[in-house]
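Apart from one protein chain that is not included, each protein chain of the complex appears where it belongs.
Right, chain A next:
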């Protein structure tokens, strides 16, 4: 895509019908493209840096979630000029935003203070429920047509949780340590130098990076920081069933779904060229889709970099830092909160 984008891309999203694509950059840029010819539909600067994006079910608006806790809706009409309208707000950093598949959809927002908020849409001032149960920042939320009443969230607390959206009730908690402890035990969990040093000495952390729904398989997939694996949870009787755990070569940074294919991006590692891998279902299992992987690799233009920048662990910004503060600073000083 030709673009005047400067700065790293923080988040990207397709509209449900695939006709629109949006990205937001670290320097507060927001760009919406139509996918037929990849022309720019809208480009603007947001007030605060956007953390997450989701198109509303009709594709009429792009919902953005920023680090100040506010979610806005941006009109996707070509050439629209009006400023983003405030949709809702948390008093906390927003990590994820998504929509449910109901006739009258809910907008779901997740924040650093352990909350999933379920609000009506477009009347997002009307909060339907709160999903309360996570004990750390909530990084991601996913909804699927096959699990209409529910959503699945992932968190820095090492769990996936399944919620009933209408009531906010916690239906199920999946402890990832139960499935992934083997990666720490066998040394396959890869910790970079910049990994946040956990002062509670529980170094075996499972920070969920992303949960996605796979409509084609009626399952939810998840990737976890440092763990070179993809977890596929089929949904049976309204709950997440035993997961299939697929090994991949390197720890992931993100996962996306294309039909029944899973696309995983890798943490960049010096000396290795692989940036993405594709997986496809084969019978009951998932296997590497070499064809698609090769096709993607050849279409990604890369620059040679001198050094590979170290990725920041999600626990660096996600964790509450008050234990670090010198005494007396907690109440009083004027401070917007650092990145």
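Assume a contact is a pair of C-beta atoms (placed from the backbone, for glycine too) under 8 Å apart; a residue touches a chain by one contact, two chains touch by 3 or more; residues count from 1.
Keep this in mind: contacts and distances are computed from a predicted model.
Per the UniProt record, the chain missing from the shown structure is "tRNA (guanine-N(7)-)-methyltransferase", taken from the list "Large ribosomal subunit protein uL4m", "tRNA (guanine-N(7)-)-methyltransferase", "glutathione transferase" or "WD40 repeat-like protein".
The chain omitted from view is touched by exactly one of A:39, A:135, A:182 or A:285, namely A:135.
Within the complete assembly, A:86 is the residue of A:9, A:26, A:86 or A:294 that touches the hidden chain.
Only one residue in the set A:9, A:127 or A:249 touches the chain that does not appear here, and it is A:127.
Where chain A meets the chain that is not shown, the touching residues are 68-70, 86, 88-92, 113-115, 119-120, 123-127, 129-130, 132-135, 168, 320-323, 330-337.
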